[in-house]
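The block underneath contains the structure these notes are about, expressed in structure tokens.
Note that one protein chain of the assembly has been removed; the remaining protein chains are unaltered in position.
Let's turn to subunit A:
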Amino acid sequence: MNWNWDVVADFMPRFWDGVLVTLQALVLGSLLAFSLGLVWAIAQRSKVKLIRWPVVGITEFIRNTPLLVQLFFLFYVVPEWGPSMSPLVTGVIGLGLHYSTYTAEVYRAGIDGVPVGQWEAATALSLPRTRTWTAVILPQAIRRVIPALGNYVVAMLKDSPMIAVIGAFEMLGEARAFSNETFTFEAYTIVGVAFIVIAYPASLLIRAMERRLVK
């Protein structure tokens, strides 16, 4: 094994740039996934078939096809009819959209877990529908599912290197470019270790939240 610390030192500035882009993609992607997932979850409970069925179909399709291919689709096909987007924006949309179908399931389970009595109480108080959702159901449902959502943030972190394939310079993109320029391999190793170093404390944090929030 031939490991060269000088190469590591050379790579470090670009590594931190990559970390920054990864975190950007992760935060924006999570926000998108959380909000869109909630929309899917509520739409799937709609009484109107014309809303429910297409949403169920679309989310099933997105969840059962690879994120990588969806990214290619967003990056190469969508600009044929619509706006062309930068790799990072495409990546955020791809990550957010893909994971929104997972968070929708999480929300669904959370909403199903709210006791029926709560719905009945809201009806008895003749609360309007929006208020029932925002003041009664969602606060109880979301509290319970926060750890599960956190798990998907970690999962999203581990999928974020895929946006390097469409040309975003997050951690893996930087490592790939650096390795190709210098014919070295240390950068890949650094990035690989970095993922473990970020993901492990994150999963510990989620376990701690699980103990506190899920009663």
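Operating definition for what follows: a contact is a pair of C-beta atoms (placed from the backbone, for glycine too) under 8 Å apart; a residue touches a chain by one contact, two chains touch by 3 or more; residues count from 1.
Keep this in mind: contacts and distances are computed from a predicted model.
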Protein name, per the UniProt record, of whichever chain is missing from view ("nitrile hydratase", "ATP synthase subunit a", "Ectoine/hydroxyectoine ABC transporter permease subunit EhuC" or "Peptide/nickel transport system ATP-binding protein"): "Ectoine/hydroxyectoine ABC transporter permease subunit EhuC"
Positions on subunit A contacted by the hidden chain, ascending: 1-3, 56, 60-61, 63-70, 72-73, 76-77, 80, 99, 102, 105-106, 108-110, 145, 147-148, 151-152, 154-162, 164-165, 171-172, 176, 179, 184-186, 188-189, 191-192, 195-200, 203, 210, 214
